[in-house]
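With one protein chain removed, the remaining protein chains of the complex are shown where they sit.
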Amino acid sequence: MTDAADAPVEPVASADRHRPLIGVVIVGAFAAVLAIGLCALPRERAELPAIAREAMTIALPQWGTTEPVNEIVYGSRGFDTFGETFLLLAAVVSVMTLGRQRETRNEYVGEASAGLAEQQRDDPHSRTDSEEGEARQAEEREQDDSSTTDQESREPEAAPDDADDDPLGQPAPERAAGMTVIVRVAARTAAVPLSVAAIYLAAWGYSPGGGFPAGAALAGVILLLYTALGHRAVGKVVRPTVLEPLELFGAAAIIAVGVIGLLRRGSLFANWVRLAEPETIRSGGTLQLFSAGELIEVGTGLTIAIFALLGTEHDWTPDESGGDQSSDGSDRSDGSDGSDASQPSGGHRQGGGS
Amino acid sequence: MIEDIDIAVCIAEIAIIGVLLVRLVRGPSVTDRIVALNVMSTQAAIATMFFAAFADRPIYLDPAIWLSSFSYLGALVWARLLERGLL
Amino acid sequence: MTSFWVLDYICLAAVVAAAVVVVLMRNLNGAVMALSATGTVLTVLFVVLGAPDVAHSEVVVGAIALPVLYLIAIGKIRTDVTDHGELGESEEADD
Amino acid sequence: MSGHAAELAAVIVLAGLGVAVSFTGALGILRMPDVYTRIQCSSKIITMGALPLLIALVVAQGPMTTYGSRALIVAGLLVIVNPAASHALARAAYKTGVPMWRGAVADEPRQRRNTPTEEGKPESQEER
Partner (left out) sequence: MIVANYLVAGAVLCLGLFTVLTQRNLIKIVLGLSLMESSTYLLLVSLAYRHGSTAPVLLSPPKGEGQTALAHGNVADPVLQNFCLTAIVIGVAITAVFLTVVVRLAQHYRSIDADDIRDLRG
C-alpha cells in the first residue's frame, strides 16, 4: 500500500510532439489582432446604451417586475430565449440519438443490474451468469491471497442495495447500488433544501435567477440522489417514458405562451396576463410562465442528456472472446483499476462499429 | 470600517483559492485535486457572501448557496466513479 | 474603489492561472477540475462585476453540468496511457 | 456606541480567526504528505475557518436579515455535505489503493484483513 506503483492509473492525454510551433505562430497573430480590437471596445466610463436604459426603465411599469434581466430574457428578447431553449432541445435529441443502442431500452442506466435478481428468479440455471460468477470468484481468489472460505455465498446473488456491509479492504470495483450510510443520509438531507432553493430560484422571478439555473440545479439534485442512493432510487423518475413527455410539455408550454401573445397582443411573447403586484410570485405576467416552461425544459433536458450519456453502452464490436456486451458491462465491469478496461490505443480497428 | 473588513476578507479568500490551485496542479491522485476543488468552492462562496455585504446588495447572496453545495456533489460523483467504475 | 479593483485583478489572475493549468495539464481528470475551478472563480468575478443572474447560471454549469459530462465521457473512453511526470506530479508521490 | 464597538471587535476577531485558520488549512492541504491527511485539513477549513466567517457575517449584519438567513443556510449545507463528501472521498481513495504516507503508523483495515480472527476468516464488518 505504500508503493507508489499501486496508485490508480488515471487517464492522461497523449503527448503532443508536433504542431506547437505553428500553433504559437497562429495564436500569436490572432492574439495581436484581438488585443487591438479589445482595446478599442468601450470602457467603463462610457454611457449605458439606449436599449439598456430603455430596458431598465420599462421593466417596472410595463412588466411589473423588479428584475430587468429576466424581463429581457423572457420578455423583450423572448424570441432569442425561445431559440436558445430549442437549441438545447435539439442538443438533447442529438445526444440521445448518438447514445442509443441497437436494442430497445426502457431505462437510461442500470437495467442490466436491476434485472439481475429477476433473471435469477426466473431462470436459476442461467449458465452465463454462473460461469461468469465462478470466473469472477476465481479471479478475486487469485488477487486476494487471504483465505477464501465463505466467499461462494456472496457472488451469485444480486447486487446489494447499499455498501454498508462491504468490507473496506476490498479493492475498488464495488457491487452495491448505493453508497454508504453516511453519504445516503447526507444526500437525503441535503436534497430537500437544495430542491426548495431551486424552486425558489425560478418562482421568485423578481430576484436574480430564472428558469435555466433552476432547471440545471434540479438536474443536479437528481444526480445527487442517483449518486448516493443508486439507480433504484431515481429509477421511477429517470426513465424515458416520464422525462420525454415532460420535456415536450415544457416545449409546448413555451410555444403556447408565445403564440397566445401573438394572437392577443399582436407580437410574439407579448404580455397577455394581467400584471400583479410587484415583488410577489405572480409579478411579471408571462415572464413567470415562460420561466416555468424553461425550468421544465432545462431540468428534464439536462437530466436526459446526462443519463443518456451515462447509459451509453460501449458499441465496439465484440472481441473474439465475445460476450462482453451481454452482462452489466457498463455498470461495473469497466472497473476503475484500469487494468481490465484499457483499450489498445490506436490498435486494431474493426468495422461495423456503429 | 465594516466594509473594509468585508472586502479584506473577500480578497483573502480569493488569495487562498490561489494557494489551493497549487495543490490542484500537483496532486498526484484524483482525490487530492477534488479535495482542493471542494475547499476552493467553499472559499468562493464565503467571498461571494462578504462581497454582498460590501456592496450592500442582498441579492448577491444566492450564488453562495450553490457554490457551497454543488462542488461537494461533484466530489460524490467522483468518489462513485473511483469506487465502482463507471458510476 | 481601489479595493474593488484589487479584488477584480486577483480574480482575473486566478482565472488565468486556472486556464493555463487546463491547457498544460496532461492528466484529463485534473484538467477537468481546473476547468471547474475556472468556473468557480468566474462566478465570484461575475458577482463582483454586478451580474448575479449570470453568476447563478455559471455556478450551476461550471460546478455540476460540465464536470459531470466530462467525467462521464472520460470514464467511457478509458484509454489508459501511463504518463505521469508533468508539472511535478510524480515527485509528490513519496515525500 | 460601546455596543457598536463591541460588535466591531467581535467581527474583527471572528473574521481574523476564520481567515487565519482558512489560510493555515490551505497551507496544510498544500504541505501534507498524503491524501488522508489532506482530507482532514479540508474538514478543518470548514469547521474552524468557514463557520467563524459566517458567524462574523451574521454578527455584522444582524441575524434577522437576508444575510443572516443565507449564512445559516450555507453553514447548514456545509455541515451536512462536507463530512459526507470527505468520507466518500477517503473511502474511494482507500479502495483504489492510493498510497499512504511512508511514516503512517496505522492501517487498520489492512491489518485486520491480514490477521484472521479465530474462526479462520477475515473480519469483514468494519466500516469507514
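Note that the chains are named A, B, C and D in the order they appear, and that numbering of residues resets to 1 at the start of each chain.
One rule holds in what follows: contacts are C-beta pairs under 8 Å (C-beta built on N, C-alpha and C of every residue); 3 or more make two chains touch, one makes a residue touch a chain.
Remember, predicted model here, so these are calculated numbers, not experimental data.
For the chain excluded from display, the touched partners among the shown chains of the whole complex are A, B, C. Screening A:A31, A:A117, A:V242 or A:A256 against the full complex identifies A:A31 as the residue touching the chain left out.
Seen across the whole complex, the unshown chain contacts subunit B at 55-60.
Counting the whole complex, the residues of subunit C in touch with the unshown chain are 1, 5, 8-9, 12, 15-16, 19-20, 22-23, 28, 31-32, 35, 38-39, 42, 45-46, 49-54, 57-58, 61, 65-66, 69-70, 72-74, 76-77, 79. Contact between subunit A and the unshown chain involves residues 13-14, 16, 19-20, 22-24, 26-27, 30-31, 34-35, 38-39, 41-46, 48-49, 51-53, 55-57, 59-60, 66-69, 72-73, 77, 80-81, 84-85, 87-88, 90-92, 94-95, 98-99, 206-208, 210, 212, 216, 279, 298, 302, 305, 308-309, 312, 314-316, 343-349, 353-354.
The criterion applied here is as follows: only the chains that are shown with their structure count from here on.
Across A-B and B-C, the chain pair carrying more C-beta contacts is B-C. Note: centroid distance subunit A to subunit B, computed from Cα atoms, is 21 Å.
Those residues of subunit D in touch with two or more other chains are numbered 73, 77, 81, 84, 88, 91-92, 95-96, 98-99, 102. Each of residues 4, 7-8, 10, 172, 174, 179, 183, 187, 190, 194, 197, 201, 208-209, 213, 217, 220, 223, 228, 310, 334, 336, 341 in subunit A touches at least two other chains. Those residues of subunit B that touch subunit C in the complex are listed here as 4, 7-8, 10-11, 14-15, 17-18, 21, 24-28, 30, 33-34, 36-37, 40-41, 44, 47-48, 51-52, 57, 59-60, 62-63, 66-67, 70-71, 73-74, 77-78, 81, 85-87. The part of subunit A that touches subunit B in the complex is made up of residues 7-8, 10, 109, 163, 172-176, 179, 183, 187, 190, 194, 197, 201, 207-209, 213, 217, 220, 223-224, 227-228, 310, 330-336, 341. Residues of subunit D touching subunit B in their complex: 8, 11-12, 15, 18-19, 22-23, 25-27, 29-30, 35, 38-39, 42, 45-46, 50, 53-54, 56-57, 60-61, 65-67, 70-71, 73-74, 77-78, 81-82, 84-86, 88-93, 95-96, 98.
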